[in-house]
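Here the complex is missing one protein chain, while the rest keep their positions.
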Amino acid sequence: MAQAIKRILPTLDRILIQRAEAITTTKGGIVLPEKSVGKVLQGTVVAVGPGARNPQNGNYIPVGVKEGDRVLLPEFGGTKVELEDKKEYILFRESDILAKLE
Amino acid sequence: MAQAIKRILPTLDRILIQRAEAITTTKGGIVLPEKSVGKVLQGTVVAVGPGARNPQNGNYIPVGVKEGDRVLLPEFGGTKVELEDKKEYILFRESDILAKLE
Amino acid sequence: MAQAIKRILPTLDRILIQRAEAITTTKGGIVLPEKSVGKVLQGTVVAVGPGARNPQNGNYIPVGVKEGDRVLLPEFGGTKVELEDKKEYILFRESDILAKLE
Amino acid sequence: MAQAIKRILPTLDRILIQRAEAITTTKGGIVLPEKSVGKVLQGTVVAVGPGARNPQNGNYIPVGVKEGDRVLLPEFGGTKVELEDKKEYILFRESDILAKLE
Amino acid sequence: MAQAIKRILPTLDRILIQRAEAITTTKGGIVLPEKSVGKVLQGTVVAVGPGARNPQNGNYIPVGVKEGDRVLLPEFGGTKVELEDKKEYILFRESDILAKLE
Amino acid sequence: MAQAIKRILPTLDRILIQRAEAITTTKGGIVLPEKSVGKVLQGTVVAVGPGARNPQNGNYIPVGVKEGDRVLLPEFGGTKVELEDKKEYILFRESDILAKLE
Partner (left out) sequence: MAQAIKRILPTLDRILIQRAEAITTTKGGIVLPEKSVGKVLQGTVVAVGPGARNPQNGNYIPVGVKEGDRVLLPEFGGTKVELEDKKEYILFRESDILAKLE
């Protein structure tokens, strides 16, 4: 029977990202119409895989982002993952992540 | 003549997974309508192959999951395998497995 | 002139497999209608090639199955080969073989 | 919640470029009609990633352009990035950059 | 001016094969209708190239068949070559040859 | 603002070529109709990039043509570049250049 998922450990060079929630009200407090709120292309790294395999010897090559990093996401791609907390998680490959954000 | 299959030993980096059964009743015991019960994307590793070959020397590169691991599966892909116990088994390549679950 | 074929020696990482014959009667002896008897995805290894070439030095990398092994076949692919004994033989590449069976 | 972006650190061999603004008036001061002002294929490097990974050992291979370089851009491709300053930024891979300009 | 071809030396890992002639009469001497005589998938190796190049150092990797070997051919592919003797010759790459026959 | 381009330094294995001007009059001085003057497939190398990267160690592999070489161009491909002098420049990859001309 499918059980509750407490923790996700991405495989290989996969990165689990929690997508940032969209800003739905302006600084002045005006609620933005839902249609104008596009997909948020930012997120926070929740978990990282051990890395891609080095084709020469099979060792893992650690990924270049770590838990807690804020990252810029591509508009498309990734695999949606649903956890119990109903937040939106996505699995990306390391090479899909566009940039780290500060 | 095709004989009964007692044990399956996946080749190379293939992983044999038994798909978790869907939860068809809510915690309160209400039976969910079949249509609402989507494909279960969780499963348990039943057997693993020796690993992909290192192109440099032909040695096997052991896979990163082992028997008993709970894993997150992609929605598509894999090869269905029927055994005598009528449970649902699927063969995936290691790189298809999205994550390990705890 | 095309001569009779006594022995087939597959090249490179090709594997010659004799497909198991379908079970056409139930244990109780009832003859199954032909349509219900799907393609048998099991077979026995009859001969193996020397292996794929190591791209680094050209040496052969021995395949991971041997004569007599029972194997699980993919539903599609492979090259049919007809020998004089009218049994069904198929040539697969090593990487196509899904699993060994016990 | 999506936060303001102060700094973008491109990943791998990605290069963040600010596209040069189009020249909309001739040297004589005549305002060019918008349609005649094509996409500007020049820009300035704002930030560079650590570089692509060396497939042999996983180390980064530093990119061949640096912050401040003026570069020639291809007409298509790249990923648009919007920052708070409303200027036009684009992320390209190193191998997409056509040339450095002096 | 195009001259007569006495000898063909295949390049790289190409193999020149003379296709076996079809058996057009049964052992009892009955002439088979032409339509029932499919393409003969057997042939004899007439000449072999020096081999594919080792990508590491450019050396040739000798092919695994030699002059005189009887081989099993795929149904499709290969390049037809006409010589003066009007026999049917075909050039295959080593990796296309399915098996050696004894 | 987009500035004038004094010098172009192609990246990686790109080669900047100035296309030779078409011969529009015969030796006898007759002006050829424009339609009969096909695209000129000759040009002169104006600038070369540092070379493609060696995938093993990231070093550049110098290209095989140099400034001033006359080269034979393929009919298609390349990226047009406009400079202030209104001459026709094109960026090709080294492997696109068909031959050097003397």
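The letters A, B, C, D, E and F name the chains in turn, as written, and every chain counts its residues from 1.
In this section, a residue touches a chain if its C-beta (ideal position, glycine included) is under 8 Å from a C-beta of that chain, and two chains touch if they have at least 3 such contacts.
In this text the structure is predicted, and so the values were computed from the model without any measurement.
Chemist: Report, in label order, the displayed chains that the undisplayed chain touches.
Modeler: When the entire complex is considered, the left-out chain reaches E, F.
Chemist: On subunit F, what residues meet the omitted chain?
Modeler: Those residues of subunit F that touch the unshown chain are 20-23, 40, 42, 51, 54-56, 61-62, 64-65, 70, 72, 74, 94-95, 97-102.
Chemist: Tell me, which residues in subunit E touch the chain that this view leaves out?
Modeler: Touching the missing chain: residues 1-3, 5-12, 14, 16, 49-50, 53, 55-58, 79, 81, 91.
Basically, only the chains that are shown with their structure count from here on.
Chemist: Count of steps on the shortest touching-chain route from subunit C to subunit D?
Modeler: Minimum step count, subunit C to subunit D: 3.
Chemist: Could you label the subunit C-subunit E interface same or different, taking same to mean over half of its residue numbers are used by both chains?
Modeler: Different-residue interface.
Chemist: Tell me the rotation angle, 0 to 180 degrees, that brings the C-alpha atoms of subunit D onto subunit F, to the nearest 5.
Modeler: 50
Chemist: Taking the mean of the C-alpha atoms as each chain's centre, how many Å separate subunit A from subunit B?
Modeler: 24
Chemist: Compute the distance, rounded to whole Å, between the mean C-alpha positions of subunit B and subunit E.
Modeler: Computed from C-alpha means, the inter-chain centre distance equals 44 Å.
Chemist: What are the residue numbers in subunit A that touch two or more other chains?
Modeler: 55-56
Chemist: Which category does the touching pattern between chains fall into here: line, ring, star, complete, or other?
Modeler: Shape = line; chains linked end to end, path left open.
Chemist: For each chain, which other chains does it touch, given as pairs?
Modeler: A-B, A-D, B-C, C-E, D-F
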